[in-house]
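Below is one structure, written out as structure tokens; comments come after it.
All protein chains of the complex are present and in place, except for one that has been dropped.
Chain nomenclature is as follows: A and B, assigned in order of appearance, with residue numbering initiated at 1 for each chain independently.
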Amino acid sequence: MTATQDRPAAEIGRDRRRKEDQRLITGRTRWTDNITLPGMLHLAMVRSPFAHADITSIDVSEAEAAPNVVAVLTGKDFGEELGVCINAWPITPDQKTPTHSPMPADRVAFAGEVVAVVVARSAAEARDAAELVDVDYAERPAVLGIKNALEDSILAHPDLGTNKSALWVFDSAEAGTGGDVEAAIEQARTDGILIEREYRQQRLIPAFMEPRSVVVDPTGEQITMWTATQVPHIVRFALAATTGVPESKIRVIAPDVGGGFGGKLQTTPEEWITWAVARRLGKPAKYTETRSESLMAGHHGRDQVQTLTLAADRDGNVTGFKVHLDADLGAYVALVGGGVPVLGAFMFNAIYKFPSYRFECQTVLTNSTWTDAYRGAGRPEATYAVERMMDELAAEVGVDPLEIRERNWITHEEFPFTTVAGLEYDSGNYEAATARAREVFGYDALRAEQRERRERGDRVQLGIGVSTFTEMCGLAPSRVLGSLDYGAGGWEHASVRMTPLGKVEVVTGTSAHGQGHETAFSQIVADLLGVPFEDVEVLHGDTQVAPKGLDTYGSRSLVVGGEALVRAADKVVEKAKVLAAHLLEASADDLEYAGGRFTVRGTDQGLAIQELATATFAGHNYPDGMELSLDADATYDPVNFNYPHGTHLCAMEVDTETGAVRMRKYTCCDDIGVIINPLIVAGQVHGGLVQGIAQALWEEAVHDESGTLVSGSFVDYLLPTSADTISFDVVHTDQPSVCTTNTLGTKGVGEAGTIASTPAVVNAVVDAVRHLGVDDIQMPCTPERVWRAIHAHDGDAPTPEAAMPHFDEGAPNQDEGAGQ
Amino acid sequence: MIPVKFDYLAPSSVEEALAALGEHGDDAKIIAGGQSLLPVLRMRLNAPEVLIDLGGIDSLRGVRDDGDALVIGAMTTHHDVRDDPLVKEHALLLSKAAAEVADAQIRHRGTFGGALAHADPAGDLGAPALALGARFVIAGPGGTRTVEAADFFVDLFETAIGEDEILTEVRVPKHTGWGAHYEKFVRVAHQWPIVAVAATVRGSIDEARIGLTNMGSTPLRATATEAALAGASATEDGVRDAAALAAEGTAPPTDLNGAADYRQHLARVLTGRAVLKAAGA
Partner (left out) sequence: MTRIELTVDGDRVSDDVEPRMLLVQYLREKLGKTGTVIGCDTSNCGACTVHLDGRSVKSCNVLAVQANGRTVTTIEGLAATAEGDLHPVQESFRECHGLQCGFCTPGMIMQAVDLLAEKPSPTEEEVRLGMEGNLCRCTGYHNIVKSVLHAASSTSGGEQA
């Protein structure tokens, strides 16, 4: 088949099998740890066992004498060439930001921090010698847990004088986007409903399956770093900015990368140390972490205490929502750091028409592993808070949780809608998504079964959880980021190159690590240029090939990177049109373009874009003034975020005798605008769902009181398996709410499942036992917690009034362990 | 991820293995299937100088009928114990418990004797072995001796096997025709049991034998429950009072997965369920 004769079928919307898979299913992969270079040296890190301690001395003599050890280096051995780990988003001008050396010379601030590196000819010998490095520590008191940190009695970094890093505030009355939340609360206290809760967003670990690995080769003109990262461009920028090597001398490659979920959105001490060692020794060097090191020293996510006050009238119409977050940064302010909770600031009002809103976020430093982005980054926390509160409101008013949401949500006629947080939602249809989810789920039948089980007093109770989520994604309009003091823009770049024989090379600044960009982007280009899907090659993840870009996170690759690609392809068509007109001896105005072919209107004369590519290569015949190239590139800066939404319904069975929970059914109807590849979209949703469900039920990173990570291996940090999960119903509305701010009409989907599912699951668990007097269970909802929640109300103990104000007395209503 | 250096010996007979053990003493460690040992070595939590691999000793593998007992070779894999027709017929509880050990890959390598000798209180095989009154055949420099299950498990990761001895086989009295069930309570499937109950019953219910996993530093026998079940009817009401005795004398740990009192509660609930399932109710 040649495309000049057979126009390919429309690719957008087609469930193409992925191009990426052939290599991955046969083991022909390029993970960073697979890379071996001549003379390559191997690194082993010596890490602090203490959460907070002074390094009083390090004796490396025995390690240096060990077989095949090339060097043993400590923080004192490096100067400025080691660089620093940067915080790109100081959320306030007065943010307290401790200096973060990749290898501190004098004091460690969390257990797992690197204090020395051993370089040897083999990984095994490096590890053997690392055991011989003798470090003397003088232990300091460590501060752990948000509530302890807020007291400022023990300081994570004594020189800062406080653990409080920054306080970030948004108030709708001050911003002019809504009313005064305090007035709404006063009103509700008098004659409405006031719901006050404290929720705990436990600390999570991204736990990508490929441990992080980095290889640095200093032997070429450019120093090359291969690294298991989501952000090769940001790594290059930060290396140049902090280690004194010009950007033009740095090449960063993200080869095959095995998952990230925000966990590889970082500039890491291990990358910086490997960089410095390779430069110092002039030899290629590799470091690959173990899983234990990954869990201990790779950044964690979440970890917030949410203090929430929801005001409503007696009918359940919300009048105000006040949010105070305390967020644990860990020992350092990471790359995005305090910006993660701030990303949630605009989402606590979710899909609702709240008239007033206030958000405060206090970030604190502790002597624990640093925290940063984890799938959803700020938005899952916000969605959890509001969706849990809406269920509490429904219970208080005594109506179905779907009903309370309908009373408060933005109706589809009201778009575009400017929210109380100041965002303009361009499109959406919450009614349609809810109706479809409800139907597929079999909502009414499950409610009937729930009633029946309650009446029967069945040992196994059934609960139904609702989450009608939205999120802001497609990070991000650069000017908005500027207004928030973020240290970079949010644009994306793409190039389209036509090869002489009519193939297409697409270069994107996004950096896929499992998302399927090669496939989805090929589909887009195939439609735009009328070339076969197979003829498109998508190149990415290497700063030498894709010099410009801002990488992959925040559900941005398709909606920002894909849009850049559309614009680059459009430019190719414009250029080709000039040549086509010349060769067809027609006026450009008389040409029609469809399916990659220019035809002279009213004739059968025409040329395919591939033929024009060949003609451009030959250069034998082209119009004066035409640059002899069809290639084009484009940089796209989004004008708005986009706002996917969906209705997620979850049925959970709770064994009231043991507290064990079991998922019975999960249905979601996501409206994400135009879908490029439904197979890939479903995969993103499935995986996202399980990560969100895992927060609800299984995962929690726990440090003990001395700061040791107790859940430091996969034995204790509980990832679910296939045996713990179910198959999901993933559906979409018949008429998607097309995104109006990009050409493709797409909205992000990478984080949707994770953002939506956590509250759906916890709402379902609580719903199953609410009649037993339970109105909250701390995450993860372990069997023990569920069992204790049920039994807290044994013996006719009075059920606490859900609506009774209690923060005034300074007593939280649940979660006594929160923040510990 | 990289163990400390060690020497490796692969004897082809029990005698050779015992000789190697005698020669290297404390510095040596026996490796059977290695599924618990190798993680420990990779994390450098243990650093033997010599590893003595029993994998080449064919006589330690397999199940045979020996009159009123089954004899299970120490190197028989969990996978093979689970599927063995003799085990299914005469010690169904072991087949059911072996099916619950870790995951398929681990069951292909991990061994019956290795797991019992490792004596992890959260291991799945100790409680059923105890419930069935297994007897442990241990070879040493002076010949072999047999140890009753009740005496075999000494403490956390500690058994009656001496430093110069090797567990060679386990003799399991036949429980032909007994119903059996292993009720394992976990949060995620690849987890060690928080609590598990091994129950096997004759008739419904003439006689019951019950072992508890992870309810103390060793596997425990729920003797009070066993006594109360004799003659009970295999119904929820019939076993309730007996199951309520299951946590007597237990001292379970408190950790991220549950406090001791919760584990005791679980033991009672799960015992009732395990007995009913074992009885086919």
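Just so we're on the same page, a contact is a pair of C-beta atoms (placed from the backbone, for glycine too) under 8 Å apart; a residue touches a chain by one contact, two chains touch by 3 or more.
Every value quoted in this text rests on a predicted model; they were computed, and no experiment measured them.
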Residue of A:207, A:343 or A:709 touching the missing chain in the full complex: A:207
Options A:218, A:258 or A:355, residue touching the unrepresented chain: A:258
Among A:489, A:687 or A:773, the residue in touch with the chain that has been omitted: A:687
Missing-partner contacts on subunit A, residue numbers: 17-18, 20-29, 31, 33-34, 124, 207-211, 256-259, 261, 290-292, 513-516, 679-680, 682-683, 686-691, 713-715, 719-723, 725, 727-728, 753
Residue numbers in subunit B that touch the chain omitted from display: 1-8, 10, 34-35, 38-39, 41-43, 51, 53, 55, 79, 102-106, 108-109, 189-190
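The definition used in the following text is that only the chains that are shown with their structure count from here on.
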Interface residues, subunit B side, partner subunit A - complex: 1-2, 4-5, 43-44, 185, 187-192, 194, 256-259, 262, 265-266, 269-270
Residues of subunit A defined as touching subunit B within the complex: 123-124, 127-128, 131, 290, 292, 657-658, 660, 697-698, 700, 702, 710-711, 714-716, 718-724, 782-784, 787-788
